[in-house]
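Moving on, here comes chain A:
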Amino acid sequence: MEEILKIEHLKKSFDDLTILEDINLSVKKGEVLVVVGPSGCGKSTLLRCINGLEDIQEGKVILEGNIINPLVDRKSKYREKIGMVFQSYDLFPHKSILENVMLAPLKVQKRKKDEVKKEAEQLLDRVGLLSKVSNYPRQLSGGQKQRVAIVRALIMHPEILLFDEVTAALDPEMVREVLDVILNLAKQQRTMLIVTHEMAFAKAIADRVIFLDGGSIVEDSDPTSFFTAPKTDRARKFLNTFEFEKVH
Partner candidate 1 sequence: MDFEVIKSYIPLFAEAFLLTIKTGWFGIALSFALGLICAFILYFKIPVLSAAVKVYVELFRNTPLLVQLFFMYYGLPILGIRVSAEICGIIGLGLLGGSYMTESIRSGLESVPKIQTESALSLGMTKPQLFRLVILPQAFAMSVPAIVANIIFLLKETSVFSAISLMDLMFTAKDLIGLYYDTTESLFLLVVFYIIMLLPVSIIGTVAEKKARFKIYGDI
Partner candidate 2 sequence: MGFDVLLKGKNMLRLLEGLGVAMKISLVSVVISIFLGIIVGMLMSQKKPLINVVTRIYLEIVRIMPQLVLLFIVFFGFTKLTGKNISAELSSIIVFSFWGTAEMADLVRGSLLSIPMIQYESSKALGFSRLQTYIYIIIPQVARRLLPLSINLITRMIKTTSLIMMIGIVEVLKTGQQIIEANRKTSPGAAFGIFATIFLLYFLACWPISCLSKYLEKRWEN
C-alpha cells in the first residue's frame, strides 16, 4: 500500500521544555494508527504538529510527498486534506448544526450549495442526526456534538483523519455512540490517527499501536502483541494502570 503520511525526526519544544523528540513515523493509506501513552507524553501535541497547529523545531511532516510542517508554501491547502476532531466540543456556537457542517465546504472549498447540503444531510443521517439539522450546538448532548464534529471533518473529504481524545470529555454512556461512528469509518478504509484512553476500543480498531512515553515513540507494533506481550517495561507499566486487582 502507498505511504500517505511521513514524519521524519520531528522535534517539538516550548522554550527549554522538549515535548517530542526525534519522532519517525510512516502511515500507509487506509491504515488505522492508535496512539496511546500516559498523560503528558505528547500524544495530542503530535496530532497538532501534523496539521500544523503547532510549529516544529526540527524535522518535517510530509503529506503525499509535500512538506506541510514546516510550511514552505503558505497558500498550501493541506489542511483541507487533514480532518481533525478535538476533545472539547468545538462546534461553532453561533451556527446551526447544518451550518456548522456546511461552512467550510462552502467557504473554503467554494463548493456548490445544493451539492454540499445534500452531502451534509447524507452524512448527518448516517450518524443518526438528520433530525437535528436546524438545532444549535447547545441543544445537543456531548456525544451528539462529537458526531457532528466528525461529520464536519468528513465533508471536507480529508485524506487522513486525526482524533484527539474525542471521548475523554463525554459521559460514559455517550462514549459508545461516538466510537461506533469511528469504527464504521475504519470499515470504509479511512486513514486515521487516533489518540485515545479507551483500550478496548484501541484493541478493536487499530492496525498499529504507537506507544508514546516521555516524548518519543517507545513501541510501534500490531495491537495483539502490544496488548498481550508488550516489549518494554514502560508499556507494561502503562497497561497495568488499566487493570484492577481483586480485593477479596
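Rule of thumb we're sticking to: a contact is a pair of C-beta atoms (placed from the backbone, for glycine too) under 8 Å apart; a residue touches a chain by one contact, two chains touch by 3 or more; residues count from 1.
Quick note on selection: all candidates are chains of the complex that A comes from, given by their letters.
All values reported here derive from a predicted model rather than from experimental measurement.
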Single touching candidate for chain A, where 1 or 2 all sit in one complex: 1
In the complex with candidate 1, residue positions of chain A that touch it: 48, 51-53, 77, 79-80, 82-84, 86, 88, 90, 92-94, 103-104, 107-109, 136, 138-139, 149, 152-153, 156
